[in-house]
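The structure that follows is given in the form of C-alpha cells.
Shown here is a partial selection of chains from the complex, left in place.
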Amino acid sequence: MSSALLEISDLSKKFAEPVLRDINFEVHSGTIHGLVGQNGAGKSTLTNIIAGFLSADSGRILLDGRPHTPKTVADANLRGVSLAVQEMSLIDNLSVAENIMLRTFPAEFGIIKERQLLGSARQLAEKVGLGSIDLQRQVSSLTLAQRQLVELAKAISCPFRLLILDEPTAALTEAQTKIIHDLLRGLVQSSRAIIYISHRLDDVLELCDKVSVLRDGILINTRKTCDIDASWLIKEMSESTGEIEEKHCFKGQKSKRLSVLDMVTPRTKNPIDLTIHGGEIVGLAGLAGSGRSELLKAIYGLEERLSGSVKVHLENEQWLSPMNASESVSACVGFIPEDRKTQGVFLGQDVCSNITISSLRRFCTWPKSLDLIKEREAVTALISKLSIVCSSFYQSIETLSGGNQQKALVGRWLMAGCNILLLDEPTRGMDVGAKAALHGELFAFRDRGNGLLIVSSELEELMLLCDRIVVLSDGECSGEFTRHAWSKELILDAAFRAYKVKNTETFNAEKIFD
Amino acid sequence: MLRRSLTNQRIEYVYIFLSLLLLVALFGFTTDHFLSLQTLSAIMSQLPALTVVTVGMTLVLIVGGIDLSVGSVVALSACIIGTAIVSHDVPMILAVLLGVFSGTIMGFSTGYLIARFSLPAFIVTLGMLEVARGMSYLSSDSQTVYVGSDIQKLALPITGIGISISMIMALLAVISAHFVLTRTIFGRYIIAIGTSETAARISGIKIRPYTIGVFTLSGTLAGLGGLFNLAYIGSADPNTGIGLELSAIAAAVIGGTSLMGGRGSIIGAFIGVLIIAVLQNGLAQLGLSEPSKLIITGLVIIFAVLADRFRRGPNRTDT
Amino acid sequence: DGETLPSESPRIALVMKSLANEFFVNMADAAQTHQSENSQQYSLIINGIRNESDITQQVSIIDQMIAAQVDAIVIAPADSKALVPALARASQAGIILVNIDNRLDASVLSEFDLVIPHVGPDNKEGARKVGDYLASILAAGDQVAILEGIVSSINSQARRDGFEEAANARGLIIATIQSASWEQTKAAEITSAVLTQHPRLKGVMAANDNMALGALSAIKQLGRLDEIEVVGFDNISAVNKLVREGEILATADQHGDLLAVYGIEFALDTLAGKEVQYGRKTPVDLITREILQGRD
C-alpha cells in the first residue's frame, strides 16, 4: 500500500459539546476509505473540517505530507480536496450545467464559454448516469435523486486528489448506486483517494478497501473490508447488534382509517384509490420520480388535487374530508416530508417548539396563554420516550443530527395525537441503529391501532415494515401486494411496468434512473 | 423552557441595556443637564408613538414581513382624527376610534394583498406608503389641523403617577405584545411562519389568517401611533411620520429582531426605541450641527448591530 | 406647434415647491379660483414637488412642462441658482416665464442672458420683522433658540439669517440653532431637549409654523408656557388661531394666495403682448395678537 495521502492526528472539535475527540486517521492513495457511524457520530463534521467548511479546535492535518489548514472550501479545493455534501449544495436558481461546472467554469477573462460549459457538463452528467437529462433545466425542478447525482457530478468536475462523498447514494435506487460505484472504482488511481460515508453497510463493504468506525466522536477502529462483515460494523458502531425483531403481525381491527378516492394529481395518469386500516402499515413503492411524494402530498392536502377526495373515518361511521394541511391535522393526520431540512423542522428554533408546534392547544390554559411548565414536562417525557439525543430541549434543532431531527418530527405528531401518519422517506440518511429505533417507534405506533402510509426508496425497508405495499409506476398504480404474497422481483416488475408498456423500444435508462 | 428562555432573554436584554446605559452616561458627561428629571420626562413624552409602531413592526418582522407604510399610516390616522374633530364636530372618542380604525383597515388591506397573492411585503407596503400619505393629504386638505389642548391631555403626565395616558397605553402594548409572542399560540405560530412558511403549513398552521392578522395589528398600532402623535403635538400634520418606518426597523433590529423572520423580542425592541430616543435627545442637547448629528446617528446604528453581532457570535447570517 | 393656435386659449403651468404644505396649497387654491373665474382666458396645470428641497424633481417638472408645450411657466423655485439652466431651456422653447416667491439669482440669470420678472416677498425681511417683535417683548440678554428647516433650503437660510440679524441687533443671545427639517414632531423633540440644556431660554424662533407648533407643544408639556415665547412664519390657519389666543406670539404672512395670482397675471399680460419687465415685491406682514384683533 502506498504512503498516506491524508494524515490526521489528535484532531478535536467542539460545538456545544465535544463532537470529535482526538481523531487519528489516515487515508492512503489509491484507496476508497469508508467512514461509518451512527447519526451524530461526527462523520460530516470530520469531513467538513478536511474540506475547509469548518475549522478544527486542535490537532494537525497533513495532506501529501504538508500541513493542511484551509480557511475556506475554496482553499481546500486548491489543494485538491473536493467535497460532495450530505445536505446538498446546489444553487436552485442556476441550471444543471452551471451547477455541475460551478467550480470550474470554462472562461476567458471571466467570460464564460457557453458551448464548452455545456460540453463538459454533458460528459460529467453522463458519467454519473444523468445522461439524457436536459442540462439547461433549473436544478430546482429536479427530484432529490437527480439532485444527488448533480451534486456528485459537481464534486468530480475539478481535478482532485481527495474526494469526499457524504452519503452520496442515500436517495438513489440500487441501479443508480451501482453506476456510481463503478464510476468511483474507475476514479481511484494511484495518486487519488476517496472518503466514502454511508449508512448502507453492504455498499461500504462491497466498495471500500478500508473502513473506519466513528462512535460518539471517537475513531474506534479501522479495518480492511476483506476482514470484516456487516454485523461486526454494527457492533462497533453501537456496541449492540441493532437487530430488531420483525413485528409484522397485522393484529389491528380491520376498521378503515383513511380512504383515498379517485385521487388525480398532475403526475398521475389514472385515478388512484387507496385504503389504510387501523393497525396497518401501507408502503408506497416505485422508482424515483414515479409520483409517490406527489401522491402523499396530495393526500395530505399540500399538493394540488385535480380531482378526488380523502376520507378520514371516525369512530361512529362518520368521516371528515380534509381539503388542506391544516384540516388534515385537525383530522389527526400527520405528515413528515422528504426534505427534512427545509420543510420538516424549523431551523433556528429549539427542539421544544419544534415538537409542540402542532399541539399547542393542549398546553393552553385560561386565558389562552401557554402553560410553559406543562409543555416542558410533556416534551421531556417524549424526548426520553423516543430517546432523542439532545443536550436539552431548548437546543436549536439544526444542531441535532439528522436522525434525531427525524425523531423529533415523529414526536411532533405523537404529541399532536395523530392516528394516521404519512411518511416520505422517513429514514433517509439514518444509521442502522437510528433506523431500527425509528422503525420500533413506527411499529409501536401501529400497534396502538393507528395507520401509516410510508414512501421509501429502499425496498428492504418497506418489506420489513409494511403489511401491504402499493406500487406506483410512472404515475399510475401498477400493483398491490400483501405480506407473504410479495417478492422483490414482483414489486420491481410492477414498478417498471408502466415504462415498459408505454414504449418498449425507447425504454431508456433515463426513465428508470431519473 | 421557562427558566432557560428567561435567562437567555435576560442576557440579551442585559447587553443591549448596557449599550443604552453607555449612551446615557456619555451624554451625561458631555452635557450639563442630560441626567435630569426633565430629560426623562421629555423622552417619555416622545416615546409612545415610536413605541407602538415599533411593537407592530417587530411582529411583522418576526412573521417574515416588513411594513414600510407605518409612517404614512400614523399621519393618516392623526389627520382623520384631527379633521373629524375640527371640521366635522365628531365627538373625540368616536374620532379617535375612526382614526385608529383607518390604521386597521390599511393594515388589513396590506396583509390581505400580501397573503392572498403572496406578494413581497416590501413592495406592497412601499405602495401603501404612497397611498396612505396621499390619503392623509386628502383627509386634511393638506393643511395642518390644530385640534387643541383637549386631546393633549392624553400626553400630559397624570399628577401623582408622573406618566401620561399615552405612555401607559404604549407600555401596555409592549407588555401585551411580549405576552402574546412568548405565551400564546398566536405568538408561536407567527414565529413558526417566519422561520419557514412551508414547514409551518405542513405543521397544520394556516398561513393567511396569521399573516393578515399581524399586518392588521401593525396597522392598528400605527393608527394608535397617529393618536399619540396628535396628542403630543396637539395638531395633525399630514407630513408627519416621514421616515418613521426606518426608525422603527432600526429599533427592532437593534433590539435583536431578525430581518429574515422567525426571531425577535419585544422588550429588546423597546430598549431599541429608548436608545433612539436618548440619542436624539442627547444630540439635541449637545446642540451639534445637523451634519454631525446625521453622521453620529448613522454610526450609532451601525455600531449597535456590530455590538449585537459580537455578542451573538459570527454564525448567524441575516441579509 | 409650440405657438398657440388662435382658437386655443393659452396654458399656464404653475410650478411650486410642494403641494403638501399649507402655504403652497393656499397658493394653488387661489390660482385655481382665479382660473375658474377666467376660464375663457387660459387653462392651468399645477405641479409641486414632493419634498420642498428636491431640486431635481422641480427641474424634471420644468422639462415635463416644456414637453407638455405650455405657454407660460409661473415658478416658485426651490433654489435660486439651480433652477436657472432649466428655465433657460424653457425660455428657448418659447415659453414665457414668471418667477414668484424666492427671487432667482441675478448673476446666474445674466449668465444665461435671461430676464425673468419676479413677484415675491423678502423672506429675510419678514423673519427680521418677526424677530424684532419677539425682541421687543423680551429683554436684551435673554436667550433664544432658532429652529431652522432643512438646512440647505434657501427659505430656511433666509429666515434663519433674518432671525439672527434681529436677535443680534437687539442684544438677544442665540443659545442654539438646530434643524427640525420643517417638521412638527422633530421640532417638539428638539425643543424639549434644548429647554433642558438651556433652562433660562426665553424664546423660540421657528422658521415655519409647523415647527412653531411642535415647539409650543414641547413647552406646554413642560408647563412653561408663561415663560417662553414662540414665533413662527407662514401664518397657517392653525397658528393664526393660536396667535389670536396668545399661545404663539407672532408669525409672518407672505400672502401666498396673492403671489400665484400676481404671477399668473404677469404671465397673461406678457402673453397678451404687454411689456412687463419689472419685478413686484409683495408685502410680508407681521401677524400678532394686536394686529389680528385690530382687523376684527
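Letters A, B and C mark the chains as written, and numbering starts fresh at 1 in each.
In this text, a contact is a pair of C-beta atoms (placed from the backbone, for glycine too) under 8 Å apart; a residue touches a chain by one contact, two chains touch by 3 or more.
Note that this is a predicted model, so its numbers are computed, not measured.
Enquirer: Summarise the composition of the whole complex in this file as a formula built from the shown labels.
Expert: Every kind of chain, counted over the complete complex, yields A x1, B x2, C x1.
Methods note: only the chains that are shown with their structure count from here on.
Enquirer: Report the chain ID whose CA centroid sits closest to the centroid of the full protein CA set.
Expert: B
Enquirer: Count the C-beta pairs in contact for every pair of chains, then give the pair with the highest total.
Expert: Among the chain pairs, B-C has the highest number of C-beta contacts.
Enquirer: When the centre of a chain is set as the mean of its C-alpha atoms, what distance in Å lies between subunit A and subunit C?
Expert: 71
Enquirer: Taking each chain's centre as its mean C-alpha position, how far apart are subunit A and subunit B in Å?
Expert: Centres of subunit A and subunit B (C-alpha means) sit 44 Å apart.
Enquirer: Mind pulling the subunit C residues that touch 2 or more other chains?
Expert: Within subunit C, no residue touches at least two other chains.
Enquirer: Quick one: which residues in subunit A touch 2 or more of the other chains?
Expert: none
Enquirer: What residues of subunit C sit close enough to touch subunit B in their complex?
Expert: Touching subunit B: residues 19-22, 25, 151, 175-176, 178-179, 182-185, 188-190, 192-197, 199, 209-210, 213-214, 216-218, 220-222, 236-239, 241-242 of subunit C.
Enquirer: Using the touch definition from the top, list the residues of subunit A that touch subunit B in their complex.
Expert: Interface residues on the subunit A side: 300, 302, 324-326, 328-330, 335, 337, 342-349, 352-353, 356-358, 360-361, 364, 368-370, 372-373, 375-376, 379, 392-394, 412, 416.
Enquirer: Hey, which residues of subunit B end up touching subunit C in the complex?
Expert: 31-34, 36, 38-39, 41-42, 45-46, 49, 137, 141-146, 149, 152, 155-156, 229, 232-235, 237-242, 280-287, 290-291
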